[in-house]
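A single protein chain has been omitted; all remaining protein chains appear in their positions.
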Amino acid sequence: MSKRIGMEIALAAAEVAALCRPDVIAAYPITPNTHIPEHLAEIVAEGHLDCEYLPVESEHSALSACAGASAVGARVFTATSSQGLLYMGEIVPIIPAMRLPIVMALGNRALSGPINIWNDHSDVMAVRDMGWICLFAANGQETIDMIVQAFKIGEDHRVMLPVLVNLDGFQLTHVVESMIMPDQEEVDKFLPPRKPYATVHPDNVVSMGTLGLPEIYTEAKKAEDEALINSKKVILEVWKEWEKTFGRKYEPIESYKTKDADVIMLTVGSMYETAAIAVDQLHKEGFKAGLLNMKLFRPFPADELKAAVKGARVLIVTDRAVMCGGAQAPVCAEVKSVLYDEPVRPAIVNEIIGLGGRDVRVDDFIKMFKKAATADKVKPERAYEIYGVRSS
Amino acid sequence: MAEKKWPETWQEINPGLMVFKPASARSYLTGGWRAQKPILDNTKCIKCGVCYLFCPEGCITEDAEGYFMADLNYCKGCGICYHECWPRAIKMVED
Partner (left out) sequence: MKGIVENFDLYAPKLVDKEEYFSSGHRACQGCGEALAVRLMCKGLGKDTVITNATGCMEVISSLYPTTAWKLPWIHVAFPNSAAVGAGVESALKVLRRKGKIADRDVKTVSIGGDGGSVDIGFQAISGSMERGHNMIYVCFDNEAYMNTGIQRSGATPFGASTTTAPAGAASVGNKTWKKNMPEIMVAHNVPYVATACHSYPIDFINKVKKARSVKGPAYIHCLAVCPTGWRSSSDTCIKLGRLAVETGFFPLYEVENGKYRLTIEMPKKLRPVEDYLKLQGRFRHLTPDQMKQFQERVTLEYKKLMNKVKYSKSWLEM
């Protein structure tokens, strides 16, 4: 039986990862995800989980060891943040290309320069096009649910891809929340042991990670792209089954008060819950605000996005990363590209918020909504704004 | 039917470019690289197998009588066997 618990989200993430019975865990410490691998090490040390836990010497080796273990057929889990993800960076695109399922919890943290341990999405945005399925949790409950779902999605033979479960550093990792934790029996029933498609083992000899000459590389990339696009079907299936089993609904884009909404905001990650309070307050003032939260970022839910913004006059896209020198911040760039061909589409405002742990409060969201209300008449000066930046 | 050199379409590619046919590189004949080929003289051969052991291609095999022979489909003509053959039973000739 599932039971309600009150716990730091990172610890809960570790507990639920343990319930998934991973065979191999390899991780390297970096703030703010660290409590996840730490607690898993504790669970293994106490004998509650039969698992090879590799405290490796770098993130590069963490993901490399995960690749080797996954290739043998093990269920594999790892976690990291920010620079750690970038240090893995060389290996990140190789994992999906080799079709190796691995689940990684990413405690989102700003990329260095200047060094900063706090939350934004510059880490995940740097690897967004490297072939991983990307899920974003808005709270603790979604974090633990998504970790279980991620194994089931990634290991499905129709998918065979790694999955990134994004949870905002500190805002989620270090926050104590009330969550419903499934028990071992429930997780076992939902998530049977991994059945590998192929294993690097003498009983079934295979070569993995072969060389793709120019005659093959194009087709290999197409196959990989199709695999990621087609994973959506499985993701939706798994989410449906999850809802049926546990009663909690998941969809690529969650809507809040968007029916008849005039100005809609799109958030990704934990900002959703703060923005929702702003939407409630605006409604009291008669301002027809609506809110969308993107839970599935890769594969990109284009159809769901088009449907979700229908009827809105203005769409505010919030981003948690700067695409330095680019035309737009990353989420908005994609949103605009999806909506470009729509005959009727909202005016789009791009607000970059919450960089490197900068607080974004309810009144900030209210300000953004009010300011954007006229965006369809008065075009913003620039394609994007870094909200709240101090200027002289 | 002769096997295709490349899968033609992306749908034909194995997931992750995995290869399930061990030693399938044998379908590629490296013998064409050769400028010289080894000729083994059985009258001088002492059947020691040095040539077999030192061949980087692994293309020298022992026949039923214990003599050694390079498979010219794969021999690249490096000359190691010629150089290492102590009784001088191998010579290299233009191919």
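Going by the order they are written in, the chains are A and B; count residues from 1 in each one.
What we mean here is this: a contact is a pair of C-beta atoms (placed from the backbone, for glycine too) under 8 Å apart; a residue touches a chain by one contact, two chains touch by 3 or more.
Since we're looking at a predicted model, the values are computed, not measured.
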Worksheet, complete the sentence: Of the candidates A:Pro202, A:Gly247 or A:Gly286, the residue in contact with the absent chain is A:Pro202
Worksheet, complete the sentence: The one of A:Ala65, A:Leu111, A:Ala261 or A:Val349 in touch with the missing chain is A:Ala65
Response to the item:
Missing-chain contact, candidates A:Ala18, A:Cys51, A:Leu292 or A:Ala347, resolves to A:Cys51
Item to complete: Go through chain B and note every residue touching the omitted chain.
Response: 6-7, 13-14, 17, 19, 21-30, 33, 48-50, 52-59, 62, 71, 73-74, 76-80, 82-84, 86, 88, 92
Discussion item. Need a quick check: the contact residues on chain A for the chain that isn't drawn.
Written reply: 23-24, 26, 50-52, 54-58, 60-62, 64-74, 76, 90-91, 94, 98, 193, 199-213, 216, 220
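The criterion applied here is as follows: only the chains that are shown with their structure count from here on.
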Discussion item. Rounded to a whole Å, what is the gap between the Cα centroids of chain A and chain B?
Written reply: 51
Practice prompt. Sort out for me which residues of chain A touch chain B in the complex.
Written response: 97-100, 160, 197-198, 205-210, 212, 215-216, 218-220, 222-223, 226-227
Worksheet entry | Residues of chain B that touch chain A when the two form their complex | 6-7, 9-13, 15-20, 22
